[in-house]
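What you see is the complex with one protein chain gone and the rest in place.
Moving on, here comes chain A:
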Amino acid sequence: MPSPVGPEIERLIQLLARLPGLGPRSARRAALHLIKKREQLLAPLAEAVRVAAERVVVCSSCGNVDTSDPCAVCSDARRDPSVLIVVEDVSDLWALERAAVMNARYHVLGGVLSALDGVRPEDLNLDRLVARASAPEVKEVILALNATVDGQTTAHYITDLLSHLPVKITRLAHGVPVGGELDYLDEGTLSAAIRQRTAF
């Protein structure tokens, strides 16, 4: 059946359908919406995408993405240089920044060790991490990795890797989320919460 739209629009729909959260049907709706809002949305979006494609770089220090190298986080002099937070991906860095609980610096690994996905230590941004953690001003490395088998395997691997350095290595607590009801939690989370209970 021939497409009801020209190849340019069909191409736009195909590209939109590759985005997370969008399938072919929702990509059609998004494309149609963009076309209808040509001046207000389509043109500014095209310009923003063009600029981002031209200017976005990976920070050579921490692995974050920004339009400058070093990134805004690394070049922010107000951040505490004694604490380094290790995260799996840029999305985790953004999540921690949203929480605004630590005014520290970050290190993005770019993944976690995974036998299933064939991710090995040399595929991660680990050499740079060792170099940064060796800096005299760094006193603590926080391993903010997912509470999954792969995430914690990576955390233990990094702990070994940094064991010769005079830095305190910590990790995020595992347990009951805020707003969580015990009745609905899985047994694994409950047992971790009980094991890691703190004085009240």
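Please note the rule applied: a contact is a pair of C-beta atoms (placed from the backbone, for glycine too) under 8 Å apart; a residue touches a chain by one contact, two chains touch by 3 or more; residues count from 1.
To be clear about the criterion, contacts and distances are computed from a predicted model.
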item: Hidden chain of the complex, named as in its UniProt record, picked from "DNA repair protein RecO", "Pyruvate dehydrogenase E1 component subunit alpha", "NADH-quinone oxidoreductase subunit I" or "Multicomponent Na+:H+ antiporter subunit D"; value: "DNA repair protein RecO"
item: Option touching the unshown chain, where A:82, A:152 or A:170 are the choices; value: A:152
item: Contact residue for the chain not shown (choose from A:116, A:182 or A:199); value: A:116
item: Hidden partner chain, residues of chain A it touches; value: 20-21, 113, 115-117, 120-121, 147-149, 151-153, 156-157, 159-160, 174, 186-189, 191-192, 195
